[in-house]
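Inspection log for the structure reproduced underneath, given as structure tokens.
We show some of the complex, not the whole, and keep each chain where it was.
Chain naming follows the written order as A and B, and within any one chain the residues start at number 1.
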Amino acid sequence: MLPVDLPGTVRDALLAPLVDHHCHGVRRDDLSRAQFELLSGEGGSPAPPGTTHFDTPFGAAVRRWCAPLLDLEPHAPPAVYLARRTELGAAEVNRRLLAGAGVVAFLVDASPDSHEPGDSDLEVLTAAEMGRHGGAAADELVRIERIERDVAATAELAVDYLDNLGEELTARAARAVGLKTVIGALCGLDFDPARPARGAVIAAANRRLADPKAPLTDHVLLRYLLWSAVDVARERGLPVQFHTGFGGQAGEPHRADPARLSGFAGALQPLGVPVILLHCYPFHRQAAHLAGVFPHVYVDVGLALPHGAAAAARVMDELLELAPFHKQLFSSGCRGLAETGYLGALTYRRALAGALGSRIAAGEWSTADAARIAHMIGSGNARRIYRL
Amino acid sequence: MLPVDLPGTVRDALLAPLVDHHCHGVRRDDLSRAQFELLSGEGGSPAPPGTTHFDTPFGAAVRRWCAPLLDLEPHAPPAVYLARRTELGAAEVNRRLLAGAGVVAFLVDASPDSHEPGDSDLEVLTAAEMGRHGGAAADELVRIERIERDVAATAELAVDYLDNLGEELTARAARAVGLKTVIGALCGLDFDPARPARGAVIAAANRRLADPKAPLTDHVLLRYLLWSAVDVARERGLPVQFHTGFGGQAGEPHRADPARLSGFAGALQPLGVPVILLHCYPFHRQAAHLAGVFPHVYVDVGLALPHGAAAAARVMDELLELAPFHKQLFSSGCRGLAETGYLGALTYRRALAGALGSRIAAGEWSTADAARIAHMIGSGNARRIYRL
């Protein structure tokens, strides 16, 4: 499974169980080809006529690496792969792929990802089910924009809406190991880092309640929600995850650069609330810089590895140009398809193996340091930050 | 010519004739050293005293790879190369280099590139001549800002100007396989994606006609021109090419990031007009993302390959981190010098050979898939999109 020969201790460290500190539930139902393709693409659109989302780096990796877990030859054609997937049934496929990831704990954002059209909560595995299928522990992440959606749907007065937001955040955080925000996709990461004034928040809440089913795009409320989450995180010693970098069609991609979060990260430094930058690609060098200059900022490259697939090694290696080793985390970013969970772990291990192997061979790092660093990134840092 | 050993089918696929879906006419006249240097640089300025534009990655590649086509040893000194170029004459040099590219069809923007100082239409080969010299078919691309320039030079009233623009676009598109815009260099790719209001357009047209020889920089007119082109493209089923990424001194380079075109690309999605992102460097990862999330967006790295030269493999490989294989195209971006056309094809083939070879060796892709993907990127995708 690893692409290079490595000293035994380094190999063991790479193959040791991982903490997947950010994933979503995968679909529990059998998927048609159209559904599988939609979930494997980034944009929520079918591939153009005459083409297929299997003709992507991710699709090639599914055929190469997931096919053998379904008892097929590597590079199985898409139709063969999907037929076998249906034959085995979603539950068995999910078990094989999630268990194959070699994960000891999943931290799960159980909200269906907004990029997955038509998903409802019922269609995806809960955190507990993710753990059960993968033979791992499981904990919850609270997606704050999802809480807001639920609160907006029920509150009638602005003051209730604001009270309920705070109560719901507190209640959900009590059962969770971290909070998560997708504010970058909704208004860019270069939002005003200041806490919004009470008057502006109440006015915005009144506007919000006039159309509570619309997606939340008001900057004042998004910032208020985030600051409320920060207050809860601070009180309970939880980190806040930020989706950064590419993802779907929403938002302005260049404003998802985590460098634009620099001002807000600075504002959180005195509070001691850990800030975790998810995905980051193609701004992972920018994210590594923030992780280097701010003691409370952490980084992973999440979905970039399984999506980059055969090219994942470079992305990992670019992160290693600047990011402190105690600031890097592993996540699969898995969503919808259990394939992402398996490939997330596989491409992470292969990419890091390449990076460690080349540094050991060049005499740059000692074997002992390489093994230690693999343990830190694979699970140790996450255990420390999330207090697992 | 290829840097790695490859299975025969992959090798054949790489060496098969290419569709160069974006190039300019090359100069028909014999060039002095000063002219050659100016055309080989990006900025339109001579190299500083005591230096030469041959001391660039592109210059080194000309000496290494083009010299043998002129019967010289690899790495011939600049003076020797240019003397031999003059000895053979521009027509013979153009024939050798363009034919050497192994191209089956050139899609040609026959407007001289704005970065080429002093060029006029007469100095560069027409599309038909490019085809004849290169032993290939040739089709035309319509540069819309060039049409505007011609219309502005003759119209007297705003209403005529606007009518003529539409008529001229329609007439030229009838003979072309695609439209092309350089709006990114003129006002940044983050222009307002909305269709401008009629009143604002007429006011802007009146201002324009007061100084019709100035370069067009008015955002309202640029957007009007682009939307008019989109209407024509939609009617005739043509794609629209966008120059993105670096190019010359014009514009603000960071606003040439194709990620900033995301809103406009989204606006074009329901219209079904293909959007083709040219060059993209160093934002090719951003472009690959757009090609992944939007079903109608396509990408190449054009001039980045011959300019990057010995370093082209990394650029190609970065594009392959995320871009769907059915969304990538080949172009040389050739302009002024036939050397760019030859090096464009050569560096493309060498870079892709490296990427395919490493994936086959690592067992990531099958040989059959590698050959299929090489055919798609080299010509198949272009044939489908441009309906060649």
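Note that in this section contacts are C-beta pairs under 8 Å (C-beta built on N, C-alpha and C of every residue); 3 or more make two chains touch, one makes a residue touch a chain.
Note that the structure is a prediction, hence the values are computed from the model and not measured.
Trainee: Whole complex: how many copies, 2 being shown?
Mentor: Copies in the complete complex: 3.
Methods note: only the chains that are shown with their structure count from here on.
Trainee: Angle of the rotation mapping subunit A onto its copy subunit B, from a C-alpha fit, rounded to a multiple of 5 degrees, please.
Mentor: Superposing subunit A on subunit B takes a rotation of 120 degrees, nearest 5.
Trainee: Could you work out how far the Cα centre of subunit A sits from that of subunit B, in whole Å?
Mentor: Computed from C-alpha means, the inter-chain centre distance equals 36 Å.
Trainee: Using the touch definition up top, name the residues of subunit B that touch subunit A in the complex.
Mentor: So the residues of subunit B in touch with subunit A come to 257, 259-260, 262-263, 266, 269, 285-286, 289-290, 292-296, 314, 317-318, 320-326, 359, 362-366, 368-369, 373, 376, 384.
Trainee: Given the complex with subunit B, which residues does subunit A contribute to the contact?
Mentor: 3, 41-48, 50-53, 55-57, 60-61, 64, 74-75, 246, 248-249, 252-254, 281-282, 304, 307-312, 314-315
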